[in-house]
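Just dropping this structure here.
As you look at this complex, bear in mind that one protein chain is not there, while each of the others sits in place.
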Amino acid sequence: MSIRALVWNENIHERESATVRDIYPSGIHGCIADALGVEADIEAATATLTDPEHGLGERRLAGTDVLFWWGHAAHGEVDDAVVERVVRRVWEGMGLVVLHSAHFSKVFKRLMGSPCNLSWREAGERERLWVTTPNHPICRSLPAHIELEHEEMYGEPFGVPEPLETVFVSWFQGGEVFRSGCTWRRGAGRIFYFRPGHETYPTYHQPHVRRILVNAARWAHEPQPPIADVTDAPNVPAARALEPLVARGPRLHADGEEGFR
Amino acid sequence: MSIRALVWNENIHERESATVRDIYPSGIHGCIADALGVEADIEAATATLTDPEHGLGERRLAGTDVLFWWGHAAHGEVDDAVVERVVRRVWEGMGLVVLHSAHFSKVFKRLMGSPCNLSWREAGERERLWVTTPNHPICRSLPAHIELEHEEMYGEPFGVPEPLETVFVSWFQGGEVFRSGCTWRRGAGRIFYFRPGHETYPTYHQPHVRRILVNAARWAHEPQPPIADVTDAPNVPAARALEPLVARGPRLHADGEEGFR
Amino acid sequence: MSIRALVWNENIHERESATVRDIYPSGIHGCIADALGVEADIEAATATLTDPEHGLGERRLAGTDVLFWWGHAAHGEVDDAVVERVVRRVWEGMGLVVLHSAHFSKVFKRLMGSPCNLSWREAGERERLWVTTPNHPICRSLPAHIELEHEEMYGEPFGVPEPLETVFVSWFQGGEVFRSGCTWRRGAGRIFYFRPGHETYPTYHQPHVRRILVNAARWAHEPQPPIADVTDAPNVPAARALEPLVARGPRLHADGEEGFR
Partner (left out) sequence: MSIRALVWNENIHERESATVRDIYPSGIHGCIADALGVEADIEAATATLTDPEHGLGERRLAGTDVLFWWGHAAHGEVDDAVVERVVRRVWEGMGLVVLHSAHFSKVFKRLMGSPCNLSWREAGERERLWVTTPNHPICRSLPAHIELEHEEMYGEPFGVPEPLETVFVSWFQGGEVFRSGCTWRRGAGRIFYFRPGHETYPTYHQPHVRRILVNAARWAHEPQPPIADVTDAPNVPAARALEPLVARGPRLHADGEEGFR
């Protein structure tokens, strides 16, 4: 049973900038899908903004175990209905790996319930990621730190809820720091945010970065069937209570009714 | 310097049901504001759905330290712009106390990023809340457990992100359990969800419940000024970096520009 | 590559009480090892208090991926040197599943840094465990709740640090609740506490309980090699710093020295 990974990319910079296209001739999505697809246990596909329903129709998402998301210039063009569909699949148990500038994607902001903001600088400076949680599955086969000679800087404070686990913290040449690898859980879905990946640098070609992406796919994958009716709020009438129960007092609701939402 | 508490209530059941009106002649909001207002360090006001802007205009919210929220039948009628305004004030540092059926309020779901669902039964059964985190500020002056002879049942799983702290867990006569007191932080704002408070029972008249509401107001209150520009993502040009830095490599952005959102 | 599970039991009650021996003729450890060992991917062995070094010598522990621990009457007889050895292996990455009355074991208290206390009653009452985190790997193939007709009661407050995840919450017939399934991480080791398992009831024969034990073995298993030198605090001399650095100011330490502990 393979992990069915889907790499989503807005695919704007690759079309508009020769610089980006030179680094990622098959797109950032293509580059990441290659990193994942060479693994025997992962099947990787891609989808982009201009595909019908952004390539994220019901069926496609139902057949996706882990979704990778890269976006930057076109966050606002992502259809709200698609966002809700992706969010619901996360709640059902689909893993989600949020990459770099996708900190401001609708999907990530919707799941975090927080501003997801940060400070930033595009100066091609050195970034060094330190593993803060050794032997976390996402850190498998990594050294104690990873250097990226050219990256965009993201600086704290990072406007996210306290992570479940902080996996990487970055040092930047210009003097900032950032929690570059963080995990959360929303519903049954595992979420991993991974900071590096600015479009004008060859970050997703870096072997350690590719290792992290593979590790993240395996970590985020939950083989159990999706949670059915993940937003339901079922009424349990007194007559069907697990312990003997006689209903008492005034009521507004009838047995088995739907309740207010 | 008093804590400026604002108690918001949709105020539907009180108008439509004699049962509810008999229990809460001044509305659930009035009853809660009374519990808060008798404390020397708390000023309590109220707002309801039918007030202009639901009583939650910019100025009103700017002057609110802790917002209490009770809603049930009219979640869908709360204006999305008001929801965003409340959410932003939480991020800036306003405390939020979410009560009972407001688990399905737009504000709470927006901040949690999760379904916030549960199972339920309206049978007037006995609920017993156990303190799981003794000496938490929200538990001040409470016994080890609190009994409510008549309450609606809410059962696990509760569709929320793992709380920062679990403060109460409830036992129900019919055989269910529920994490009835949970805390989170979103931006600079502290959030407390408190389960009890079905409209057909006199829960908010119960002295221990009133004690919890007062404790929660004090716990959620942050005296620091609100975070300015809470959603900003400032650009830090290389020339203004804290460490000497020469920009390198290809760029898409100009110094000081706004970036994509 | 199998998961090498080791089930440790003090094995006191089984020898001293005919009641317990009748329920667990091969000991609680034998019963649990049977549950694990039928799975194709798990090799299960056992160790008890009276074995040399309690069956937990260096070599044995080095060859253990997940350790299950049941203790009750003889917590004080467990050798402190063995406790430290087990704790160190957890830090290195060995999983640990702590069962029932082992909440008061030296190993668990040592790893939690908290009292680990609770209230209790041995009355053969009904316990119902509710899944609070659906689709958590530990809940795989479970229904929404599990009933144990006869169990000892453990009541809140449970004197542990806030768990990383709360997986089960129990309802008890006598009116109490308990967070019956909790996870933590210490060093690289995953820890799961599972409440049920009083020696005078056939709890570890119950199919759902056996399913949980199997799930927990898989969840707690980390296939990466153990962290080497897990308590080391290495000195990094200025000359070997990752960024150019000239040492400045007064010093107490020489390059490469060990530092104080």
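Chains here go by letter, A, B and C, matching the order in which they are written, and residues are numbered from 1 within each.
Following the convention adopted for this analysis, a residue touches a chain if its C-beta (ideal position, glycine included) is under 8 Å from a C-beta of that chain, and two chains touch if they have at least 3 such contacts.
The structure displayed is predicted, hence computed values, not measured ones.
Peer 1: With the missing chain put back, one of C:155, C:181 or C:196 would touch it. Which one?
Peer 2: Answering carefully, the residue with contact to the hidden chain is C:155.
Peer 1: Among C:46, C:64, C:101 or C:133, single out the residue that touches the unshown chain.
Peer 2: C:101
Peer 1: Out of B:34, B:222 or B:255, which residue would touch the omitted chain in the full complex?
Peer 2: B:222
Peer 1: One chain isn't shown here. Among A:134, A:202, A:234 or A:249, which residue touches it?
Peer 2: Checking the options A:134, A:202, A:234 or A:249, the one contacting the hidden chain is A:134.
Peer 1: Spell out, residue by residue, where the missing chain touches chain C.
Peer 2: Interface with the chain not displayed, on the chain C side: 13, 17, 19-20, 72-76, 87, 91, 101, 104, 110-115, 117-125, 150, 153, 155, 159, 161-162, 164, 173-176, 184-187, 199-201, 230-238, 241-243, 245-253, 259-261.
Peer 1: Counting contacts across the full complex, list the positions on chain B that touch the omitted chain.
Peer 2: Touch set of chain B with respect to the missing chain: 93, 128, 133-137, 140, 145, 147, 164-165, 185, 188, 222, 224, 227, 242.
Peer 1: Kindly note down the residues of chain A that lie in touch with the hidden chain.
Peer 2: Residues in contact with the chain left out: 128, 130-134, 144, 155-158, 162, 164-166, 169-172, 175-177, 179.
Going forward, only the chains that are shown with their structure count from here on.
Peer 1: Rotation angle for the CA superposition of chain A on chain C, to the nearest 5°?
Peer 2: Copies differ by a rotation of 180 degrees.
Peer 1: What is the distance in Å between the mean C-alpha positions of chain A and chain C?
Peer 2: 31
Peer 1: Which positions in chain B touch two or more other chains at once?
Peer 2: 155, 162, 164, 175-176, in rising order.
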